[in-house]
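Only a portion of the chains appears, each positioned as in the full assembly.
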Amino acid sequence: MPDLAARLRGVIPPLVTPLDAAGEVDVGSLRRLLAVALSAGAHGVFLGGSTGEVALLDTEQRRTAVEVAVSEVAGAVPVLVGAVDTGTRRVIEQARGAEALGADAVVVTAPFYVHPHPEEIVQHYRLVRAAIDLPVVGYDIPSAVGARLTPEVVATLARERLIVALKDSSGDLAGFRETLRLVPTEFPVLTGSELVADVAVRLGAAGLVPGLGNVDPDGYLRLWHAARTGDQARAGVEQDRLARLYAITQIPDRRRIGETAAALGAFKAAMALRGIIANGRTNLPLLPLDDTEVKSIAEVLDELELGPVA
Amino acid sequence: MPDLAARLRGVIPPLVTPLDAAGEVDVGSLRRLLAVALSAGAHGVFLGGSTGEVALLDTEQRRTAVEVAVSEVAGAVPVLVGAVDTGTRRVIEQARGAEALGADAVVVTAPFYVHPHPEEIVQHYRLVRAAIDLPVVGYDIPSAVGARLTPEVVATLARERLIVALKDSSGDLAGFRETLRLVPTEFPVLTGSELVADVAVRLGAAGLVPGLGNVDPDGYLRLWHAARTGDQARAGVEQDRLARLYAITQIPDRRRIGETAAALGAFKAAMALRGIIANGRTNLPLLPLDDTEVKSIAEVLDELELGPVA
């Protein structure tokens, strides 16, 4: 476990789940995506996160995605797997499944649908930790879950060694910083932010888990290396460029499709345009982008000179 | 299906899931709870709803609860089963499980964790409906799910026959009424309200699905019969008494345990005190009520002369 924590540093993209025309996992596209990420230098991969449409995947889809990733990565970097579900027992079921498939760690949110007390959130992680042999990474994503993992709760989880790292997708940089103040020095806090990744690294983020890293892994790798070596000017330039790329998530019309469909649809459309995956299909019941929207995304890629991957 | 819809009238308590000391389903207590509900005259039972701690139950617990209910009820009244999960495919998995176990209908919320557009919510029900042979009951519970099934969405679902009834746990009586205005006359809208059940019946609710009905099924049956026959004075008196009983959910200290733990813990504590179930244990990671809180609940039961069930 200390080993794993030490390896949770750098860029760990939360991979999308490519789908074929029948709606099943497009294994070929997933393999290519993994290859693109690894050849860009990714320090890990995260399967079954929010960007991976985990809430919309059934058991078979989740299993396939993890199997492919574990096999393709072959130990080169850690494979993190989301065990995202409403309650403790459900999470344990999923975590055991991930364990059996060879995941290196599971990524676990606070309970949702229910309204837990912070002490019940701690209890949740205590029970999950006790039930499995895999390390657990905490996942703070209040936009999906409705509740925060506060800096105080994270500090408790870290101190009791219930989690080996945190993925912070809260969007609250002051809270991120407070968390860093409260946890042990060596405890890795990863940021899920696409837009203040450079700043997060300077403040002490151990790594980046940006959904947009599916579209432009090279960009986040460059940002990471620049930021890590103190070249903040260059990190800032990369961050600005990635912010312009992130604007593709604003292109889909929210009067027609939902927020999740817009963001994930834009990522996948851009990936398809770059040839990373075969098509931009999202899981049901999300609605697809239309041709005009895809064309606008293509224009952004052109402006940023993000062509097909080799 | 028309048959089922016609039977979705009256009091259909959303049953708690009693647990034994090991945290598994306490089958004896569940049998007794079912017997108490049926002998009180319940017109149906609902397993695996929010009151049934569905978000905290694993596959085995859900299966046991449904098996026991289907076997115990033996066709006397409809057995509704929650297929509560984040996305379409997950819901379909759960719905098929319920179908295989003999459920009469599945109860399905909007997707959550993700942020769907209303049209994507409709699409969700369309796909679930197409994938299973069971009737689907819509479940509007924004406090858990974060999104509404608006009256317009419900009207679309009813018109396209994607759902055969609605359980309205929105707490929005004006919206409930608007829904009634928009759906076909025979479409049953059930209210999940504990506190305005009498009014809901007068406005056209086809039935009641009150969590508090676990504690005092007789009370809700009396309320239902009074309200149905136009004896609003008597219905109002019952409703007032039940509102005083509902105050048990305010007893647990929210600074120590969460909102879900407080409400479900109060229900289960009261049921244990009445001998309906063996103990008041809730599922992990919810924290238990303390002795003082249970004592206060006992006092409320005493005041309302709610003693042990026969």
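Order of writing sets the labels: A and B. Residues in every chain begin at 1.
Basically, a residue touches a chain if its C-beta (ideal position, glycine included) is under 8 Å from a C-beta of that chain, and two chains touch if they have at least 3 such contacts.
All of these numbers come straight from a predicted model, not from anything done at the bench.
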Query raised in the report: Of how many identical copies is the complete assembly built, when 2 are given in place?
Result: 4
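Criterion: only the chains that are shown with their structure count from here on.
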Query - Sites on chain B touched by chain A in the complex - result: 50, 53-59, 61, 84-90, 92-93, 111-117, 119-121, 123-124, 126-127, 143-146, 254, 256-261, 283-287
